[in-house]
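Omission of a single protein chain aside, the complex is shown with its protein chains in their original locations.
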Amino acid sequence: MSEKIGIGVGMVGHAFMGRVHSQAWRSVGAFFDLPLAPRMAVLAGRSRERASAAAARLGWADVETDWRKLVERDDVQIVDICTPGDSHAEIAVAALEAGKHVICEKPLANTVAEAEAMVRAAASAPGRSMVAFNYRRVPAIALARRYVEEGRLGEIRHVRAQYLQDWIVDPEFPLVWRLRKDKAGSGALGDIGAHIIDTAEYVTGQRVVGVSALTETFVKERPLAEESAGLSATGGAATGTVTVDDAALFIGRLSGGALASFEATRFATGRKNALRIELNGSLGSLAFDFEAMNELWVSEGDSGFTRILVTEPGHPYAGAWWPPGHGLGYEHTFTHEIKDFLEAIAEERDPAPSFADGLRVQRVLAAVERSAADASRYTVVSEASLGEDA
Amino acid sequence: MSEKIGIGVGMVGHAFMGRVHSQAWRSVGAFFDLPLAPRMAVLAGRSRERASAAAARLGWADVETDWRKLVERDDVQIVDICTPGDSHAEIAVAALEAGKHVICEKPLANTVAEAEAMVRAAASAPGRSMVAFNYRRVPAIALARRYVEEGRLGEIRHVRAQYLQDWIVDPEFPLVWRLRKDKAGSGALGDIGAHIIDTAEYVTGQRVVGVSALTETFVKERPLAEESAGLSATGGAATGTVTVDDAALFIGRLSGGALASFEATRFATGRKNALRIELNGSLGSLAFDFEAMNELWVSEGDSGFTRILVTEPGHPYAGAWWPPGHGLGYEHTFTHEIKDFLEAIAEERDPAPSFADGLRVQRVLAAVERSAADASRYTVVSEASLGEDA
Amino acid sequence: MSEKIGIGVGMVGHAFMGRVHSQAWRSVGAFFDLPLAPRMAVLAGRSRERASAAAARLGWADVETDWRKLVERDDVQIVDICTPGDSHAEIAVAALEAGKHVICEKPLANTVAEAEAMVRAAASAPGRSMVAFNYRRVPAIALARRYVEEGRLGEIRHVRAQYLQDWIVDPEFPLVWRLRKDKAGSGALGDIGAHIIDTAEYVTGQRVVGVSALTETFVKERPLAEESAGLSATGGAATGTVTVDDAALFIGRLSGGALASFEATRFATGRKNALRIELNGSLGSLAFDFEAMNELWVSEGDSGFTRILVTEPGHPYAGAWWPPGHGLGYEHTFTHEIKDFLEAIAEERDPAPSFADGLRVQRVLAAVERSAADASRYTVVSEASLGEDA
Partner (left out) sequence: MSEKIGIGVGMVGHAFMGRVHSQAWRSVGAFFDLPLAPRMAVLAGRSRERASAAAARLGWADVETDWRKLVERDDVQIVDICTPGDSHAEIAVAALEAGKHVICEKPLANTVAEAEAMVRAAASAPGRSMVAFNYRRVPAIALARRYVEEGRLGEIRHVRAQYLQDWIVDPEFPLVWRLRKDKAGSGALGDIGAHIIDTAEYVTGQRVVGVSALTETFVKERPLAEESAGLSATGGAATGTVTVDDAALFIGRLSGGALASFEATRFATGRKNALRIELNGSLGSLAFDFEAMNELWVSEGDSGFTRILVTEPGHPYAGAWWPPGHGLGYEHTFTHEIKDFLEAIAEERDPAPSFADGLRVQRVLAAVERSAADASRYTVVSEASLGEDA
């Protein structure tokens, strides 16, 4: 083990995603036998005070208040972007141009144009790049893909994908950055809808080729969040307008002929983090719900659905951890992601999902928004009374 | 009890629906204290031999080979229509004109025009009429409606309705009448899609006002069924064309502002009779799956979902049967339906769902077919390569 | 069908068991092609008024107020005993001596001596006899037995059997006959414990050979029930003593070497009718809970547990009813029982479970009571303080 090569990591952002990425960087080497040993070199955050506290707590050796300095540092070979979507393109392009490897949170960007710029930068840079669709690294999801790849489900006819949360059902929940189009690009669509598009494409190996969509904002005005209050500088304004979708529904076709339905919402009362996917094929089916993330339900022919506890040594990622039945949690998806990223870097190949994969998801998001905006694509049910009909 | 008034029933058709309706007519009086005592007077079927055998087995006193004679009989006050959809309108209109009460299997008809004719006949006839959406009579579904009516879920934002079966996944499954447009009107859409439209409208108290739809026929050619072989008289032809949909997906809006998704399919391998509905409201949610028909899952606020075993004395219909925890089966939904129909007749009021309710569902089916047929309503995802974009 | 031989049935008792047996007699011929056609000839009950009302409602042609007259009637070939346990032996022996076939509710009797008398009577009489352990006729339970018989689970090592109810948790629930030793013999032990003993023996094909037991009466005094009030004739007494167990736990060994645990209780708050059994064998396992009676969970090797919806044509009893996924309810277990009884009569063989099977269960009940009554069989955990130890 003495010959392991160290590799410096700089992370931008230290909120929710920063915390979970840190745990992944900190833990990955203890469980996976990696060719590269990550060093948690530097954390960037706008406030030195808060960034320093986060660095001490999360285990980063140094702090920068300007991400540009982080990108330029010689002790940083990997840039990990954990900021809101509006800054992804700028940071990622700068990091790639500086010769760094880049892992970037999803969705890849707030617009297709930004995502295209990132893909172009990735194509011409020496560094490797990856978009952080962490749910691909749930062992059950990876096992699902294996079932499809091995042909055990036959030809896939149906995909049902949902991502259901309920954290903004309360109309008094404030207008945080995820509810503002300028910061987040879109609402449930880009935040969690992007995950189920990627998951569906990953598991089936097919692409979404066309959609028909509806979106809705149920609560249109909300109290300003402290963060917004600071940014808005409007003085007396107590509330602000929600500028993103609360929910997005779409149906569509996949490149392999399957019919698919998607739903992303933050208004599914009682559902906390229900990323669900069900596939029906000519030979079998499978179903998953992240709220029971260690389980994959599989049907092969007539025998009903089997609840597979995805904790066996032969299951994806699971062998590195604990004995069967001793389950994993949310954070492990990130540990697996980092492991795959480090292996790709060491083996000098492109990791998956690449920025190009992220762009493809971005284009689906854009098609959903175009479809939802076009009322002519919607068929009104006749309400003619009987008299009028006659 | 001696003063109970008898009421004669004539049933047309004795296949699957005839068998289960018979069990309901036979059992209803032993469990519900009804104002009318149904007599199983006469069964109509085209083959006297088969109809007689069915009558003996199912408990019908007499047999007719022409439904017109059944409709005219003096000992028949109720006509129960258990035939394929192509004959519903003709039989129902004749029965209504003959002064009978009519209960008719769903979907109400094969076209909106036929359904309208039935509604007109019902409006001008003395008899009561009902369309047999039996799933309304699942105790858990009726309890779900009660929750919504009492406002316990608040404003309904989301409806997710699915009806998943798998009985024609095998491409060698024959071309039975349910796969022929001339007999069945449509495929999964009218057969099972109609049920989830009615269930969604019943539980929410809202109407489907607009849709965007996709339909598909996965297996386009099938072996002729014995029944079709007889009808086709083509001699050598071994296969025939499936003229209905195998699956239908649609999203839409309800009159109360909810977003809804619907999926009806006969290609969901491993799902046998999964009529599922989930509602999310501003205060709570509920979920149901007919494959576990005695359970309703309810969330009210933060406490997760409660699995209610819908077998308590205070639950809809349940008190008439067994002690708590001693569940009911599929057939009981029909017994409940018959009970409600007999009570409505005795109380001289229109039962629900009425023919008008059936017509409304028919119009949704028609809108789904119009939407699915119009490719312009579908948004293609850009597949431009990066080079082309640049 | 015309050659079917009619067979007259007389039923004694018309409470809960009488209602469900009636539904079975009424329905069985419509779903199973039987060699004998049961006629619901006569119902016996002590009050003519109540018996007549029950007969009218449940479909019995005539009424007797003395079961002895029912037993002697020429139009009765089968006697169906639905009374409390204290009268089983007397009625059954009389019916057998009168040359009738007898089906008797469980437990077979209130004592081993009574049960032995019944077995002796059955051995020397021409009629067939059966004890009504209806849960054997749950399709999932019958399928479980098939799995064991076919060796798919290997050598059985563990049996976990529970029957959990909660209907007397409220201390104000009255002292009904099931809580009085003179009528019921025992409490949860004989009422529901008997079912899980029979189910465990039936599914495994092994016998309980030894036990170690605990029983408890949590609520020792209860308000008199109306029925008891009449019987007690004590005038002012408002409450009475519960003379049976509320709960019984026992562990033991089966004849094939398995370890088994049993628990029967009426104090499992929130569990309504949870007859549960789990088996672990050297090759596989299975699990069942009557609260989801259409499901059997099976594990064969490493693949987790499969939820089999026991509604396929090839599953026990299921093919006679509805298409896959259209589940059955509690009452169908009785219909299946009657069907098996009629077939055994027609084929002139002993039905199972026989009175001898009922006696065997009775002996296990007696052993449980002996064990629970003997405090010396119980090992006290040392509570010596450390000082005393030193």
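In this document, chain identifiers A, B and C correspond to the written order of the chains, with residue numbering beginning at 1 in each.
Throughout what follows, contacts are C-beta pairs under 8 Å (C-beta built on N, C-alpha and C of every residue); 3 or more make two chains touch, one makes a residue touch a chain.
Computed from a predicted structure; not experimentally measured.
Chemist: Based on the whole assembly, the unshown chain contacts which displayed chains?
Modeler: Taking every chain of the complex into account, the missing one touches A, B, C.
Chemist: Which candidate, A:Gly154, A:Gly256 or A:Pro324, sits in contact with the chain we can't see?
Modeler: Answer from the full complex: A:Pro324 touches the omitted chain.
Chemist: Considering the whole complex, not just the chains shown, which residues of subunit B touch the missing one?
Modeler: 302-309, 312
Chemist: In the complete complex, the non-displayed chain touches which residues of subunit C?
Modeler: 112, 116, 119-120, 123, 153, 157-158, 160, 162, 164, 166, 169, 207-214, 216, 218, 247, 249-253, 259, 261, 263, 265, 267-271, 280-285, 299, 301, 304-305, 356, 359, 363-364, 366-368, 370-371, 374, 376-383, 386, 389-390
Chemist: Suppose we count only contacts with the excluded chain; which residues of subunit A make the list?
Modeler: Spelled out for subunit A, the touching residues are 1, 16, 19-20, 22-23, 26-27, 29-30, 53, 56-59, 165, 167, 271-274, 290-295, 309, 311, 321-332.
We take it that only the chains that are shown with their structure count from here on.
Chemist: Could you tell me the distance, in whole angstrom, between the mean C-alpha positions of subunit B and subunit C?
Modeler: Result: the chain centres lie 37 Å from each other.
Chemist: Using Cα averages as centroids, what's the distance between subunit A and subunit B in whole Å?
Modeler: Inter-chain centre distance comes to 40 Å.
Chemist: Give the residues of subunit C that touch two or more other chains, as numbers and ranges in rising order.
Modeler: In subunit C, the residues touching two or more other chains are 309.
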